[in-house]
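All protein chains but one are shown at their positions in the complex.
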């Protein structure tokens, strides 16, 4: 039995890590699919796919999770949303359940025969990637919202500077 | 003489059907081109190209229009708008006139030698796709704004649920 | 019950028309899906999507088929083939059966729950689009291989010249 | 020593021309890279790549700059921004310095070994493309904000009409 | 120290597994990057990205390699090859060395500061993906060329049938 969780993970935080653990309690293996992989250096997508993979991998190791049971995979977004469920199945190893509290996701998977499970969430107020990005910019205490491995990684790449520059810029090469 | 009308038809309503009839009064044949064909399950583009083709085809049949005189064709949007007129001509059977009240469309066709005809519109307040989608969500009386064939189709695919889920979701895989 | 047939239809010939009739014998409606819609002016894809739609529409009319029962739709090719079945279902009205003698097509639809029916073919030697294109170039008797409507259309657009120029050219802007 | 300046140049104005001169004072040659080349007939990108090239070329000639020292090149936007620096280097002749006051640009070039130079700007209030487009629509005095060659070109193509139609239209084929 | 190996892995064989071990002998961690991730059901790319991830993951587990030290990541091909090195760095976690005997790869990485290491290869005659695919079709003894986990996986998905159908088909939706 393999469970799938998806997200942009900008960045990966303790709420995400908690969900990984929930899935590993209920399934043999977990797939962590990083969406919007083709985007980076944007306000809502500041970190590259490679950086996000590294943050997640390090967090799983640090939490002593069994990496034999974990897949960390980046996937690009699709424009024809009606084919999204089919795309997921081509881009990812076989999965039996999707963990998501998002009704939109449930709807898109409705005809696929895949079970959608609503996860028990931690406090969304604390563990919210948009809020964490904003805390990083303003030097608030975001350290307790993310795994220590993420904290170290974001410090090493000077995430504060990247987020600040992006937030002040009106340049967005992907907009028109 | 062949006349062209274009739209996203999300959904096809009585104003659209009226325009089909106007064109068939003035031309031998009509092309109904469904634009934004690659988009679906989005707030402004909830229905797939296939669903829109089916709704229109059924409406034309129901209205006893002569299908020998009608083309219903889906086309994807282009990013290089300056080539749009040329793209239309490659994607559609030959046409002599475009029925459109949109000055932007007229401008883009200005150098093509194609005549643009301003259609006589029915009451736009009643026949407006954005309004109809919102009425579907709130269970208002939208039945009288669309051909019966559209009403039946949208009921069959449970459009109310789809539109409601999309409207409540902040997930939009095509945005970044 | 709706049956689907697919092809590039470069050009639409009597073998294709025969298949339309077979499907209409066995189903209520037929969808004729024109693939590789984005390609044209290439050796294997000389005619635009619009031209192919027009040839097919005219042939169906000429054969006195009931256009109320026919959908003629152009679709672009996809690169992620594993999602092709899902793409078809988003781009086309609902269909119950696919008429195809192609094992590759059957394989791609295998998990979709869609029935694949092997059509009875006419003599493939006579009705073969590659052969017809080559006969057009060399002024052989191709008239009897296509519906009269196709013959007239291809004569009108001077297909012989287009095919000749393409066949002699080593320019192919889509190759690299 | 070759210096690079980039912009959408919608349209090219006297502030841009001044920067060309600054770069030619400090470098042997200048590359003027027109970004968002694939976009046109949009509110923020009304003019085609070809039109923008022509406006800039004419302005350089008119200013008696040595065209032997100038490259005017259009480039399309990329979606994977992390590769943008590498893309620039493949699409443009070799350059040693980038003239930009934009911190976002500096950040993206930080690891490339390319020097970023902050240009001295003229009064941004007067020389601002968004403002100039709005002045063109409302028939204000924009003539003094652009090189005469640009004024003549925009008059010849009736930019006022194009900008007005676009600004009044809610049609944007690139949005969804 | 992190080493990178790349391939299409159609399928992953014992030569590939040997290289993983070599890298883990010389580096702390290995990244296994699956290229051509967007292609599948094609003669040279029959398996989906998801299937390839699963085969590799299972093989690493079976070989008792420490999954904490392994990244298995799929990436799509790029058309602007000059940006390939930059793309790799955005799509993958940081890496210090690339293991490749391919001079083309070395050339593309030449300006990046990344070390390219020529791996010691096992017998390429035996461990060759093209040959293995052909042996699967003709029921030759391919079992000894791949990890047992790959053998089981390919048997489970009936790879023989897929490869046979593809090899007999002249349908290739990505060609034109």
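All chains are identified by letter, namely A, B, C, D and E, in their written order; residue positions are counted from 1 within each chain.
Heads up, the rule we're going with is that contacts are C-beta pairs under 8 Å (C-beta built on N, C-alpha and C of every residue); 3 or more make two chains touch, one makes a residue touch a chain.
From a predicted model like this one, the values you see are computed outputs, not experimental measurements.
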Message = Considering all chains of the complex, which shown ones does the missing chain contact?
response = B, C, D, E
Ask   = Which residue among D:10, D:59 or D:74 touches the omitted chain?
value = D:74
Query = Just one of E:44, E:94 or E:118 touches the chain that is missing; which is it?
reply = E:44
Message = Using the document's definition of touch, tell me which of D:37, D:98, D:132 or D:166 contacts the absent chain.
response = D:37
Hidden partner chain, residues of chain B it touches = 80, 82-83, 85-87, 89-90
Ask   = Which chain C residues would touch the chain omitted from the figure, given the whole complex?
value = 38-42, 48, 161-162, 165-166, 168-169, 171, 173-174, 176
Note = Across the whole complex, the chain not displayed is touched by chain D residues 37, 40, 48-51, 53-54, 57, 61, 66-68, 70-74, 76, 89-94
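The working rule: only the chains that are shown with their structure count from here on.
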Task = Quick one: how many steps at least from chain A to chain D, stepping chain to touching chain?
result = 1
Chain located farthest away, centre of chain A as origin (C-alpha) = C
Task = Nearest 5 degrees is plenty: how much rotation brings the CA atoms of chain A onto those of chain E?
result = 180
Ask   = Is the contact between copies chain C and chain E built from the same residues on both sides or from different ones, judged by whether over half of the numbers are shared?
value = different
Task = Starting from the mean Cα coordinates of chain B and chain C, work out the distance between those two points in Å.
result = 25
Request  = Can you check how far apart chain D and chain E are, centre to centre, with Cα atoms defining each centre and the answer in Å?
outcome  = 43
Query = Can you list the chain A residues in contact with two or more other chains?
reply = 39-40, 42, 48, 80, 82, 89-90, 174
Ask   = What are the touching chain pairs in this one?
value = A-B, A-C, A-D, A-E, B-C, B-D, C-E, D-E
